[in-house]
Every structure is written in C-alpha cells, then in structure tokens.
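Just one protein chain is left out here, and the rest sit where they should.
The letters A and B name the chains in turn, as written, and every chain counts its residues from 1.
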Amino acid sequence: MKKTLAQLAQHVGGKVKGNADIEISSVATLQNATEADISFLANPKYTNALQTTKAGAVIVGQDMDAPVPLLICEDPYYAFTQISVLFHGYRQHKNVGISPKADISKTAKIGAGCIINNFASICDGAVIGDNVVIYPGVFVGDNVKVGDNCILYPNAVIYDGCRLGNNVIIHANTTIGKDGYGFAPHKGKFYKIPQIGRVVIEDDVEIGANTCIQRGTLEDTIIGTGCKLGDLIDIGHGVKIGPHCLLVGHLAIAGSTTIGHHCVIAAQAGIVGHIKIGNFVKIGAQAGVINDVPDDQSVVGAPAIDVSKARRAYAMIENLPEMKKTIRRIEKQIEKGK
Amino acid sequence: MKKTLAQLAQHVGGKVKGNADIEISSVATLQNATEADISFLANPKYTNALQTTKAGAVIVGQDMDAPVPLLICEDPYYAFTQISVLFHGYRQHKNVGISPKADISKTAKIGAGCIINNFASICDGAVIGDNVVIYPGVFVGDNVKVGDNCILYPNAVIYDGCRLGNNVIIHANTTIGKDGYGFAPHKGKFYKIPQIGRVVIEDDVEIGANTCIQRGTLEDTIIGTGCKLGDLIDIGHGVKIGPHCLLVGHLAIAGSTTIGHHCVIAAQAGIVGHIKIGNFVKIGAQAGVINDVPDDQSVVGAPAIDVSKARRAYAMIENLPEMKKTIRRIEKQIEKGK
Partner (left out) sequence: MKKTLAQLAQHVGGKVKGNADIEISSVATLQNATEADISFLANPKYTNALQTTKAGAVIVGQDMDAPVPLLICEDPYYAFTQISVLFHGYRQHKNVGISPKADISKTAKIGAGCIINNFASICDGAVIGDNVVIYPGVFVGDNVKVGDNCILYPNAVIYDGCRLGNNVIIHANTTIGKDGYGFAPHKGKFYKIPQIGRVVIEDDVEIGANTCIQRGTLEDTIIGTGCKLGDLIDIGHGVKIGPHCLLVGHLAIAGSTTIGHHCVIAAQAGIVGHIKIGNFVKIGAQAGVINDVPDDQSVVGAPAIDVSKARRAYAMIENLPEMKKTIRRIEKQIEKGK
C-alpha cells in the first residue's frame, strides 16, 4: 500500500510543508528511514537527526526548517501511530473457528465469531463474548467471564471467577487471578487464607507477558479501563488501579494499595501495600514507594521522594566520601584554631 | 451456611462480648462488612474503623469498647482465617479423573484419587502420589516424584528428577528445576556446565505463579517444609531455604546461598550468592543483601543494614543537598574567621 503525503496529512488531520505528492509505504526511525518511509520527531533530543534523515517525510509538531517534506500536526507521536496502523495494522489471527482439539465445557457459553485454538481449555460456566481469540494452551477457569474482542495469547491462565471486559489483551504465559499471597502465622507455621475476591479487568486493558495479577483476599483486584501493563509485573491481592494508567514492566505493587487514574509507574518500581497513590502520579524506575503520594506528584528513588529533590539528592551519594573528608578537615581546622 | 457468633467463638477457641446469637455467613474487611459478615482487627492502624464498621461482629485480640459484638481470642488473624475456611473453604477441583487427553507415560506411576486434566504431560518414570490435582498444560518431567495431595496449576513445568513433598501447591506458569545459571568462560565464549542437582521441595510448600526455581549445579536446591513463595521469584542454583520461610514476591536469591528457618523476605529484595542468612531473619522490600546476616536480625536498604539504623539513614539521602550547603557555609565562615 502506498499513500501520498497529502493523503496521510488528511488521514491524521495535519498539513504538509513541501512536496505533498511523494509516496510513502511504511514507517521508520529518523536514522533508518528510506525514501519510502515516513518518520517522526516527538523527542527534541533527536532534532539534529531531522537534518540528516533519508526519510521521505517527517511528522513534526510545529513548522521548522528541514531538508525533507514535513507533515505538521498537533501530536506527532499519535499521528505516527495512526499512520503505522494504516500501513501495517495489527496482528491478524488465523480463523480456525472453534478447534475440535480445544477442550470446551458443555456449560461454557461461546459468543459469535470466536477463534479457539487447539489445546485451549474453557471450563464450566465460563462465558466468552463475541469475536474473542484464544490461542493454544490458554486456560479459562470456571465461571470466568470474558468480554467481546479479547485476545488471549498462548498459555495465558485465567483462574476461576475472574472478569475481563471488552477489548482486553492478555499476553503469553501471564497469570490472572492466582490466589492472593495471604497466610496467617500461628505457632510457627503459616495457614493459607481463602482468597475469595476475584480479578476484574475493565475494558481496553492490555497486559504483558509473564505477568501475574493476584485475586483479592476479600475484595476484588481491579485493573481500570484503558490501563496498559507491561511484562513480568507482580500485582498483589486487592490492588485497585484506576483508569488509563501505564505500568511499564518488571514492577511490583503490594496488596490492598489503591492507585488513581492516569498514573505512570516505570520499570522495576515497587509500591508497598495498603497505601494510596493519587491521580496523574508519576513513579520513577526502581522507585521504592512507602507512603501515600498525592495527585500530580512525581517521585523517584528508594525511598521515593519528590523528583525535584530526588535527582540531585541521589546523585550526591557519589560525593559522600568527599563530604566526609571535608568534614574531617573542618574539624581539624577548628581543633587547631582553639 | 450460617453460624451464630457463639458457634464461631467455639470454633476458634475464643469468647464473645455482646450478642452471641447473631448469625454470620461470611467474612469481610471492617470497611466493607455488612451485618452478615464477621470482620477482624489485627493491625492497630485500623482501630478507628472498629467504631464505624457495619460488621455483625469483629474478631479482636483483647477486650475493648466497641459498638459491635466482639469475638475475643488470642490470635485474631488466625481465627479470621479459620472462620474464612469454615465459610468458604478452598478451591474445589472438578473430578475429571485421569483424562484420556492427558499424555501419561506407561512407565509413570499415578496414585489413587488423582485428577489429571487434558493436555498435561507426565513423563517416563514419574511417580505421582495420591489425590494429586494436575491442571491442563502441566509438564511433569522424567523421574519427577510428586507427593500426596499436591496441586499443580495450569502450565506449571517440573523439569526431570525434581522432588515435591506432600501438600505442595505450584501455581500457574511456574518453572521448577530449570537448569542452574552456570557457564564457564573460556577464550571469550561461555560453556554450559551440566546441572546435575535437582530441586527438592519439602512438605506443605506453596509456590506462586510465574516463579522459577533453578536446579543445583552439583547439589540440590532445597525449599524447606512449610515455606510460602509468592509470584515472579527467581531462586538460583543450589539455594537452600530452611522451613517456614515467607518469600513474598518478585525477589531474587543468587546461587548457593543458605537461608535459615522462619525468615521473611519482602518483595523485590535481592540476596547475593554464597552467603548465609540465619534463622528468624527479616529482609525488607527492595533490600540488597551482600553479606551474611545473623539470626534474628532485620535488615533493609541496598546495601542492606540493620533496620534500626537503616530507616533513618536512607531517609536522610533526601537531605544531602542541604547538608552540602551547610558544609560550604561552615567552610566560608572558617575562611572569614582566619
């Protein structure tokens, strides 16, 4: 498929500076683009690359001087996404219908247009919406409810009773609804606490691979509408995450913590249990959050503190030996001065 | 099922303060309980909630003033667990017997009362005890031995030769007995070292989802009786963990480290290889343990230090810029004073 730059501009609601007739057939980075590619500039760090790129055109956020045709629009990264979808679309799933080699309970209900592959298990009382794609090795437990247009990638496991909204994507080898980590100590042993909550995943959520979301001990664990979770994430029992949060990857949130909407939690961050994170909060990579965080705050470091202080404070650890030396020198000067 | 408060008190060996005839049918948090629920107060942080809860009754550790009937007993959290088990029990497993769609070697031995689901693989020479539940997609390698009453959740993988005791639970997508990470460098390349140890999991152990326990290079990796491991845990080759430890989740222990009994290792902690952790040790979340830890010590921070010092010391990182300013001011004052 080829599109002129003019057509692309129309598609994303932008305008062209330069030759609007050039034909584009794919997307690429500024560095690796060829004449047939459109690229984008969203990060000012790469502004120099605009001068040397071999791209056929570049999407930018504002008018600027460049040796290539520009597609100027409000939100270059989003426009790039729209154009990438136009050229490449998303993964297509082979329509195998309902495989006779899948194991589907007679009491399960399967919606219209579903694809259920070999070696998938759909247990008693499960309800699968329309146009759901279930890959091999997926396990959908008793009474699980899966909304419309969901995709469950190979070997994803959904324990009994969990709820998935519409348009939910669960990647390979991920576990949803595993028992919460709850054990009561008594005379030197630990006793398993029944985990009677569920995991409820709202609409438009994508969950990465090799991630685990625990069910709640007493109340449900909730992943809000539009949240995007990465890989190797560990979500504790009864955690509640508001809509439209980004949880990047390889991070952990302990039980019963509540997170607002539109938060960003970077890789390898950890959040203790039973605290409250506000809305629009940003938590840096490897941060260790041990207290409530109010709306709009950005924290980094372990223990996590406001980003305005943190970068400088943590960078100064390097200077500690030097500081100690200075203090000793001062002490000696004072001693002499006496 | 309904029980009077008197009956529940008898069940857990406690006594009632207030109306012993009220009927209870479930358990809930102080905040969300209704009249039909019993709740519990184990964490003093929630004492205020006792005054406003709508619970029918609350389990407490000592007599206190409250507007609701109380069930007073020595160990409220354990009593709550007993009552939750009474009302809700644990997950029931559909009795499918031995599915003809499972793949079971002719040389494997399967005990009485086992449930083996579709798409499970039991390899040559494996020995499965009585009343074991094996979910779809589970792989039990050659010569693995599984004790009685074990539960292996979907897609759990047990490599060849490993040993599971009785009453062991392995959650979904977890890997037991994968080769230890051992490579000998030689002239710029790395050569794989045969991993001839096994993983031995003793009785009453529960292991979370998406966790990996490596087999030993020369000796076995051992998980002691009654240990409870969470999700996304990475246990190195030849690690030996004593009985009744809690390993919360998303943590890593490097090869050949030995851990005593009754230790608690919090989320995202890391422990280097070849060290010795004593008994009753507590290791905080995100701690980085690089030296032996004696019995009964609690450590936090990275590098990990005694908790009595650590909380204050790590909190002071925030003040480093201020400290540096103060030192500079002092230096100037001394300079002037000369």
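Rule of thumb we're sticking to: a contact is a pair of C-beta atoms (placed from the backbone, for glycine too) under 8 Å apart; a residue touches a chain by one contact, two chains touch by 3 or more.
Remember, it's a predicted structure, so these values are computed and weren't measured experimentally.
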### Hidden-chain contact residue, picked from the options A:Thr53, A:Asn166, A:Gln195 or A:Asn210
A:Asn210
#### Entry: Residue of B:Lys45, B:Lys106 or B:Lys189 in touch with the missing chain, whole complex considered
B:Lys189
### Message
Which candidate, A:Thr53, A:Asn149 or A:Asn173, sits in contact with the chain we can't see?
### Response
A:Asn173
### Message
Given that one chain is not shown, which residue among A:Thr53, A:Asn117, A:Asn149 or A:Ser256 touches it?
### Response
A:Asn117
### Task
Identify the residue among B:Gly13, B:Pro67 or B:Pro303 that touches the chain left out of the display.
B:Pro303
### Summary
Checked against the full complex, the residue among B:Leu232, B:Cys245 or B:Ile283 that touches the missing chain is B:Leu232
### Message
Could you pull out which residues of chain B are in touch with the chain that's been left out?
### Response
103, 119, 121, 123-124, 137, 139, 142, 155, 157, 159-160, 173-175, 178-179, 181, 183-186, 188-194, 196, 210-212, 214, 218-219, 232-234, 236, 252, 254, 268, 270, 272, 274, 288, 301-303, 305, 309-310, 312-314, 316-317, 319-320, 323, 326-327, 330, 333-334, 337
### Query
Of the residues in chain A, which ones touch the absent chain?
27-29, 32, 75, 77-78, 80-82, 84-85, 88-91, 94, 101, 117-119, 135-137, 153-155, 171-173, 204, 206, 208-210, 226, 228, 230-232, 244, 246, 248-250, 262, 267-268, 285-286, 302, 314-315, 317-321, 323-324, 327, 330-331, 334, 337
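Just so we're on the same page, only the chains that are shown with their structure count from here on.
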### Task
Could you grab the centroid distance between chain A and chain B? Build each centroid from C-alpha atoms only and quote it in angstrom.
26
